[in-house]
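With one protein chain held back, the other chains of the complex are shown just where they sit.
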Amino acid sequence: MLDKTLVTRIFGPKGWLGLALFAAITLVLVPILNLVVPEDSAFHLSTYWVTLIGKIMCYAIVALAMDLVWGYTGILSLGHGIFFALGGYAMGMYLMRAIGREGNYQSDLPDFMVFLNWKELPWYWVGTDSFLYCMALVVLVPGILALIFGYFAFRSRIKGVYFSIITQALTFAAMLLFFRNETGFGGNNGFTDFKRILGFPIAAPETRVALFAITALFLIGFLLLGRFIVTSKLGRVLNAIRDAESRVMFSGYNPLPYKLFIWVLSAVICGIAGALFVPQVGIINPSEMSPANSIEIAIWTAVGGRATLVGPLIGAGLIAGVKSWFTVAFPEYWLYFLGLIFILVTLYLPRGVVGLINKERA
Amino acid sequence: MQRRNFIKASAMTAAMALAGFSASFAQAQETIKVGVLHSLSGTMAISETVLKDTVLMAIDEINAKGGVLGKKLEPVVVDPASNWPLFAEKARQLISKDKVAVTFGCWTSVSRKSVLPVYEELNSLLFYPVQYEGEELSKNVFYTGAAPNQQAIPAVEYLMSKDGGSAKRFVLLGTDYVYPRTTNKILRAFLHSKGVKDEDIIEEYTPFGHSDYQSIIAKIKKFSSEGKKTAVVSTINGDSNVPFYKELGNQGLKATDVPVVAFSVGEEELRGVDTKPLVGHLAAWNYFMSIKSPANTEFVKKWSDYAKAKNIPGHKDKPLTNDPMEATYIGIHMWAQAANKAKSVDTDKVIAAMAGQTFKAPGGFISTMDKENHHLHKPVFIGEIKADGQFNVVWKTKGPVVADPWSDYIAENKGKKNVPEKK
Partner (left out) sequence: MAMTRAARPLPALFADVLLCLALCLGMLGTAHAAIPKELILQLATGDSDEKIAAMGQIASSGDPAALPLLQAMADGRLQVLEEKQQVLLYNDAGEVTDAVTGAKLDPVPEGAEDITVNNRLRSALDGAMAALQLTAADTAVRLDAARNIKSSATPEMLPLIEKALQSEKDAAIRRLLLTTQASLQLSSDNVSTRLAAVKALAASGDSETKQLLLALLEKEGDTFKEPEAAVRAEAQKSIDDIDARLQMGEYAGMAFTGISLGSILLLAALGLAITYGLMGVINMAHGELIMIGAYATYLTQNLVRAYAPGLFEIYPLLAVPVSFMVAALVGVAMERLVIRHLYGRPLETLLATWGISLMLIQLVRSLFGAQNVPLENPAWLSGGVQVMSNLILPYNRIAIIVFAGLVVAGMALILTRTRLGLFVRAVTQNRNMASCVGVATPRVDTVAFGLGSGIAGLAGCALSQVGNVGPDLGQSYIIDSFMVVVLGGVGQLIGTVYAALGLGIINKLFEAQAGAVLAKIAVLVIIIVFIQKRPQGLFAVRGRFVEQ
């Protein structure tokens, strides 16, 4: 189904150049335009754009993670939002603790716990004042959940739509769980009103630009990692599983470890994206786990073009950008446009936006 | 070749973004921009859309009278789509890109909490028009809805009074999120102070969008059968009220047996319900459409005309006004008065001018902005549902009540002053 040429072409010499250009823009140009260029200059890039593009890059990382499991391995998850949110919550826990006694109630505990009359931190909050521990949680919590869930699901050979539906059930159940105030994650309001990260004030332009650049670095890193995986032998087995899992089994491979590996990796990448997302937008709450959000992740990937690595990034950027623009320009009608885009892309661009570009070139 | 692909794709995004960017700059500078940050899609659209129209109506009205500081107001409407991170993004956009002087917006507490850091960081103004749980006080926000002591506590006092049925046992029923939880926490402390014991109070919560209230109603029935007069205090959120009330009516739980007093049920929520079986159940608000006062008659008429003129679906056939609409309306007029008084739309100057600002509210009282705590002094009304979906005011406070955002019934608030902290 997939022509290898597409992948190799995207990572041909020109592709590397594009990547370098992207790195230069995000790591050098944006910081300069935002921090150095004075505000009244026409070339000044406002903080609004920095946070907006930073947010979209987080989405792009998630779309990339989705592409690894869906595009390359054929496992459609409709519950990737849960991994994203868990990573975000892990980061959020650190940020909440970093507020210290500056909250409304001047307590060592986060405000919402004071409010619930809790006298001490619940066990799962212990140690979250350490940045490193929380970063470990960002990786481990989504990773371990994915490992357990994936192990049982893949062992029972749940696949196709069944898998999609139970991942949806998983994220829906988690959303309801996190909505509860007693669960200990701030209920519906989630975490917000962060003050600082690693001692730096979170609203300072320098902090924002630093977070932006770190996000860009992660994006580039994951893109390279993805490229390494899909062009390796492992990537070929994954492709084979996607195209004909039974035949892979008949040829003597056990698909379980392959699927499990890519599934857990994808979840971890999502978790990291969530952790990058939270300090930039300043809020994490259970609605990130809503099934609709997870469907949207699949849509970014599909619009951009599955199994292309770069496509999902463009898809995420396009849809999130279009949404940002439409909700202002046509607040009453934007859903028509968005809906129409989904339909047209599915009907006429089965390989997504990247497929379109590629077809022209071919 | 590949680079061109890349450029092409990014150019598309950039072009779209630029189009939006330049469009917002094309406007002439003689206007004062006013942000409208209400969800027009997603789960909250059901409640918030009408507030957007209320703001637009009030802006038309102010412009017709010459605007503010001699300039016309220009609304900038955005749709945060019931998505909380999007609220923060749109707020930043309104303030730093569109340069709005003030924003009217938000409904849920989480959306307000999401945008709050943005307003504080960029020192801009937000008017928040919905009743909420308190426990917050920002210098950049004016809260024109009710704090718990301006709605919940008077309502429960009424239930405990002889005319309210001398209730002795209470079911605190709500949707599982912060506003009901906080309100119920305050109410529990209040009830304790009135000598109601814990065994005479139950709290029940349902998920968002819950639509099957059979078990809950069975539970209420059982609880009420265990002795003493029982009343239900409902903080069920917007949409779930219809199935709740339908079930209530069908299960034959009459207001004379177990009255239900609701804090989130107004004229708009009852639009979708057959109210005949619900006659006598209660709601507590600071405004009802049925209030008889010249100011309200005028307000209702204005809204009806506006809805017809603008062809607003639903309202053009059956115009309804409600409490958050009144709060929005008061808010924007007070802001305009304050800006005129301050001779500027500068945030700090307007904040200073807002203190003590008064406005003849549709509710029939003179609403006063507190000198310090950014909340309105509001009267409290208790209304009984009538067969036509309107409310019959059965009780009201003697005069406006001063808001107490840091409720005294919450132990942690000891020593907190109702004044925004200097940041």
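As written, the chain order gives the labels A and B, with residue 1 at the start of each chain.
FYI, contacts are C-beta pairs under 8 Å (C-beta built on N, C-alpha and C of every residue); 3 or more make two chains touch, one makes a residue touch a chain.
None of the values given here were measured: they were computed from a predicted structure.
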Identified contact with the non-displayed chain, of B:N250, B:T297 or B:T358: B:N250
Residue in contact with the excluded chain [from B:G105, B:P180 or B:P277]: B:P277
Contacts of chain A with the absent chain, listed as residue ranges: 76, 152-153, 156-162, 164-166, 168-170, 172-173, 176-177, 179-180, 244-246, 291-292, 295, 298-299, 302, 332-333, 335-336, 338-343, 345-347, 350
Absent chain, residues of chain B that touch it: 40-41, 43, 45-50, 162-165, 176, 204-207, 209-212, 214-216, 218-219, 221-222, 224-228, 239, 242-243, 246-247, 249-252, 255-257, 259, 268-269, 271-274, 276-277, 280, 282, 312-315, 384, 386, 389, 392-395
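Assume only the chains that are shown with their structure count from here on.
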Separation of chain A from chain B, taking each centre as the mean of its C-alpha atoms, in whole Å: 33
Touching residues on chain A, where the partner in the complex is chain B: 9-10, 12-15, 17-18, 21-22, 46-48, 51-52, 55, 104-105, 107, 114-115, 117, 176, 179-181, 187-190, 192-194, 203, 277, 281-283, 285, 287-288, 310, 314, 317-318, 321-325, 327-329, 331-332, 334-335, 353-354, 357-358, 361
Touching residues (chain side chain B, partner chain A) in the complex: 1-10, 12-13, 16-17, 19-20, 23-24, 40-41, 76-81, 83-86, 88-90, 92-93, 96-97, 108-110, 113-114, 116-118, 121, 135-136, 176-178, 181-182, 185, 205, 207-208, 410-412
